[in-house]
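To start, the structure under review is shown below, and the notes come after it.
A single protein chain has been removed from this complex, and every other one stays in its place.
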Amino acid sequence: MSQSVPTDTQQSVDAPTRSVGDLLVSLGVLALGGYFAYGAFNISVAQSYSRVGPRFFPFLVAAGLLLCGALLLVQALRGTTALPEEGEDVDLDVPPDYRAVAVIGASLVTYVLLLEPLGFVLASALLFWGVAAAFGSRVWFRDPLVGLVLALIVYLAFTRLLGLRLPAGMLAPLGL
Amino acid sequence: MEALGALLDGFAVALTLPNLGWALLGVTLGTVVGVLPGIGPALTVALLLPVTFRLDPVGSFIMFAGIYYGGMYGGSTTSILLNTPGESASIITSLEGNKMARRGRGGAALATAAIGSFVAGTLATAALTFVAPLMVDVALRFGPADYFALMVLAFTTVASLLGSSVLRGVTSLLLGLGLGLVGIDLQTGQARYTLGVPEMLDGVNVVIVAVGLFAVGEAFYVASRLRRGDQDVTPIRGGVWMSREDWRRSWRPWLRGSLLGFPLGALPAGGAEIPTFLSYALEKRLSKNRAEFGHGAIEGVAGPEAANNAAAAGVLVPLLTLGLPTSATAAIMLAAFQQFGLQPGPLLFQTSPDLVWGLIASLYIGNAMLLVLNLPLVGLWVRLLFIPRPLLYAGILVFAALGTYSLNNSVIDLITLFVIGFVGFLMRRYAFPVAPAVVGMILGPMAEQQFRRALSISQGDPSVFVREPISAAFLALAFLAIATPLLAPLFRRR
Partner (left out) sequence: MRFVSDRWLSRFLVVGFAVAGLGSAQTLESLRIMAPASPGGGWDSTSRLIQSTLQDTGIVPSVEVFNVSGAGGTIGLAQLASAERSQGDLLMTMGLVMTGAVLTNNAAVTLADTTPIASITAEYEVIVVPADSPFQTLDDLLAAFREDPGAVSWAGGSAGGTDHILVGLIAQAAGVDPAGINYIPFSGGGEALAAILGAQVSAGVAGYSEWAGSIESGELRALALSAPERVEGIDVPTLIEGGVDVELANWRGLVAPPDLDDAQRETLISVVDELHASPEWEAVLEENGWQDFYRSGDDFTAFLESEDARVGEILADIGLVGE
């Protein structure tokens, strides 16, 4: 795998427009490389016959990330950017809708916080509702109901038939 | 043919009504649990162990084998349809499989996976029947240096996953390698990059990473750029079934996948992922439709799926002949043998021929049952894609969360899943391919441990990697795999 500056990325038409996002991503990769390098110094090393201790691979990864981050930074500064991934459900002509991303993110955070207090069934129904809403579904009545039924079926199937433990939460008094 | 007679006796055991019932129960249960990420065959067998304690061992093992094979089928179904691999061996399947499903070719993808699994499973079981002792002799010659060289060869797969930008692909690979470093270093017991979280000491689970990057990341990304209005996605295009063309393009990958999968699965430290990687890279190289790879090439489903199932049978070689468990499921089957007071190993074939040959016969039967069960379901499964997008993605996230949580009943795992999912979103948004990260995460730790083991045994002498013939051969192959695409244009220019 050659590490030379790739020439096969898409030169954006109205170059050089620098994308702030690309810039931030390259800085993120650099920061990650820095973190791995810093972390590698904190791994304690015991004597071993291999002469290659627990720090060797971390340093390799850190060096690789720093190099890639630097090359990405150069690309970002030059305004070279790669095209986002295409897909059947994806329309690249519309500007990214970060509100939808935020709604999903919020649903996931809520799920983590409420899974154990509320129980699997209710938390999952909420997650289902939130994600469906982020995808633009506005059938307020249907979505939470579908989520609730789905979660209930899954819950019963897995706790009863397979003996898995899932949090019952607020539904515990119902004997579920 | 001594083995043939014993096998016939085995069929006599496996074809009794109760044992057929256990096989059917096993494959059904296996398919169901294989569908969920996290809840794999290993966990299922473990949960059923106490229940089967009082059953007859032959019936129990026939059921366990059914769960094992069924799990492989179930895993590929969700990989293809929902881009949510149920376990690490079906990650590669999702690359081309999901693309096919999105193009309305989900039926053909599922069918080639099912038939390929059947072909590979049957061939590999036949190999298990007749050449198991031979395989073991070869497998035991593999030392750490040879394994390291094998990992290097598998790493060349990444080259076929890089996407349009080498730089971005390599960055993704490094991210995966970095994630693979998290946890206790096996060789020295030192913690690395655990952020002080005790749960991180065991490392990040690769299934969580795959589901996070593939399924959760995709949900974020699609939501951000949802195609509004008419959905021009047709769940079915050009018939549910495989076309003549599909058959023509599938049968060679099935056979090649089986040939790769069985011996690599039989290696004590091989695992089922490596043959799927190698099969994918090989099919891409050999295919006349190379441009189609990355957009839903059927060879990219047929080969890895066959390799995956052949490897599953290969894993039984060291288990039955040496008592060597080489996968999580095999480890639990070993525990099950011990629960019944049986000691797997060289003597098992003599002490319990009924059990061993009944088990092997039931593998043939289980495979056939899975094919019969799954082919009619293909049409039904494909209908999953008729579900409106909001409900489909909501359902995927609920299942991803369920599977992840039930791995350890740990909220930390859920947080990991969601954070990695968001990283997956950023990677898609900024055109980084996600597959190299997953490959790096699986191969990185194995390569590192074997590398250091080899050097430790040789007391720091790096020449072991070229002195050992197996290792040298693999390294040469890896060199060729990387060098030929680079050098080919030079020759062509003349």
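Side notes on the structure shown:
For reference, chains read A and B in written order, and residue numbers begin at 1 within each chain.
Operating definition for what follows: contacts are C-beta pairs under 8 Å (C-beta built on N, C-alpha and C of every residue); 3 or more make two chains touch, one makes a residue touch a chain.
Model, not experiment: these values are computed from the prediction.
Considering B:Gly26, B:Gly143 or B:Gly440, the position touching the chain not shown turns out to be B:Gly143 (whole complex). Checked against the full complex, the candidates B:Gln187, B:Ser258 or B:Thr416 give a single residue touching the omitted chain, namely B:Gln187. Of the options B:Gly59, B:Gly163, B:Pro268 or B:Pro304, the residue whose C-beta touches the omitted chain is B:Pro268. Although one chain is not displayed, chain A still touches it through residues 44, 46-47, 49, 159-161, 163, 165. The set of chain B residues touching the chain not shown comprises 42-43, 46-47, 49-51, 53, 139-144, 184-189, 191, 198-199, 201-202, 268-269, 318, 322-326, 328, 330-332, 334-335, 338-339, 341, 343-348, 408-410, 449, 453, 456-457, 459.
Simple rule for what comes next: only the chains that are shown with their structure count from here on.
In whole angstrom, the spacing between the mean C-alpha positions of chain A and chain B is 22.
Across the complex, chain B is touched by residues 1-3, 5-6, 8-10, 21-22, 25, 29, 32, 36, 39, 43-46, 48-54, 57-58, 61, 64-65, 68-69, 71-72, 75, 81-85, 87-92, 94, 96-98, 100-101, 103-105, 107-109, 111-112, 115-116, 120, 124, 127-137, 143, 146-147, 150-151, 154, 158, 162-166 of chain A.
Of all the residues in chain B, the ones that touch chain A in their complex are 33, 39, 44, 47, 102-103, 158-159, 164-168, 170-171, 174-175, 177-178, 181, 185, 187-193, 218-228, 231-233, 388-391, 393-395, 397-399, 401-402, 405-406, 409, 411, 414-415, 418, 421-422, 425-426, 428-431, 444, 448, 451-453, 455-456, 459-460, 482, 486.
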